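Right, subunit A next:
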Amino acid sequence: MYASLNEYLIISGLLFCIGFAGVILRKNIIVIFMCLELMLAAASLTLVAFTRFKPFQQEGATTTLPDYDGQMLVFFIITVAAAEVAVGLAIIVALYRSRQTIHTDDLDALKG
Partner candidate 1 sequence: MELAWFLFILPLASAIAIHFVLKKRPCLSGAVGTVVTLAALVVAFFIRGAQSELGFNWISLGNFEVNIGFVIDKLSSNMMLIVTGIGSLVHIFSLAYMKEDKAKARYFGNLSLFMFSMTGIVLSSNLVMTFIFWELVGLSSYLLIGHWYEKHSAGDAAKKAFLTNRIGDFGFMIGILMLWSITGTVNFSELAANPPAATCALSIAVFMIFLGAMGKSAQAPLHVWLPDAMEGPTPVSALIHAATMVAAGVYMMARVFLVIGTDVISTLGSVEAIAWIGGITSLLAALMATQQNDIKKILAYSTLSQLGYMVMAVGLVNPDAGMFHLYTHAWFKALLFLGSGAIIYACHHDQNIWNMGGLLKRMPITSLTFIFGTLALTAVPFTAGFYSKESILHAAKDQGSYLLWVALGVAALTTFYMFRLIFVAILGKAKHKHSEDAKEVSMLMLAPLVILVIVSALSPFFSDFVPLPELKEIDFHVVPHFGDKLVLFSIGAFVLGFIPALLLYAGKTKDPLNIPLFRNKFYIDEIFGHIIKWGQDILAAVVHFLDEFVINGLLVGGVTRSAQGLGNLFRSKIQTGNIQTYAFMFGIGIAITIYITVFA
Partner candidate 2 sequence: MILLLVTIPLLAAFAILFGAPSRLTAILSALMTLVLAIVAAIAFGSAESASAFAEGQWEFKQLAIQASNFSINLHFGLTGISTIMMLLTAIVTLAAVLSGKAPEGHKNLWYSASLFIAAGAMGAFISKDLFFFYAFHELALIPTFLMIGMLGRGDRKHIAWKATIYLAAGSIVLLAGLVWLASIAGTYEISQLKSGVAAYYASNNSASACVLCGITGMLIFGYGTLVSLFPFHSWAAPAYASAPAPVAMLHAGVLKKFGLYGLIITAVNVIPHAVLEKWVLLLVVLLLCNIIWVGLVTINQKRIDLMLGNSSVMHMGYIFLAIAAVMAFPENDIAIPAAVLLMFAHGISIAMSFSLTDVIERNAETLEFNQLGGIAKTAPKLCFLFGLVGMASIGLPGLANFAGEVMVFFSGFNGWDSSKPFGPVQWGTVIALWGVVISAVYMLRAIKNTFHGELIESAREMKDISLMEQIPALLLGGVLLVVGVYPNILLQFLN
């Protein structure tokens, strides 16, 4: 028994919402960061799912290989996310060094 596209999308949506809720509600920046990753994962999952369920090109095509564009994109996302985590964590460490906190309520220097 295979899962259909809908199941993938629902799970991906749920993941995204959990991630978004975490980003908005949690106060610890590291947790927020993890939730952000969750949202990225949700997006990746959607891409993969769409690729998987996209019908093969039939007419005017010389090959019958599936379209892997979405999955390619996911690799990129994973790579970029890894880089982003590195930079992000570095910023958080720098922030912690200067402010002695990573609690978002204490970080309101943007207030107008």
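Selection rule, in plain terms: all candidates are chains of the complex that A comes from, given by their letters.
One rule holds in what follows: a residue touches a chain if its C-beta (ideal position, glycine included) is under 8 Å from a C-beta of that chain, and two chains touch if they have at least 3 such contacts; residues count from 1.
Values in this document were obtained by computation on a predicted structure and should not be read as measured data.
Asks: Given the complex, what touches subunit A, 1 or 2?
Replies: Every other option belongs but stays apart; subunit A touches 1.
Asks: Show me the residue ranges of subunit A that touch candidate 1 in the complex, using the header's touch definition.
Replies: Those in contact with candidate 1 are residues 20, 23-25, 27, 32, 104-105, 107-112.
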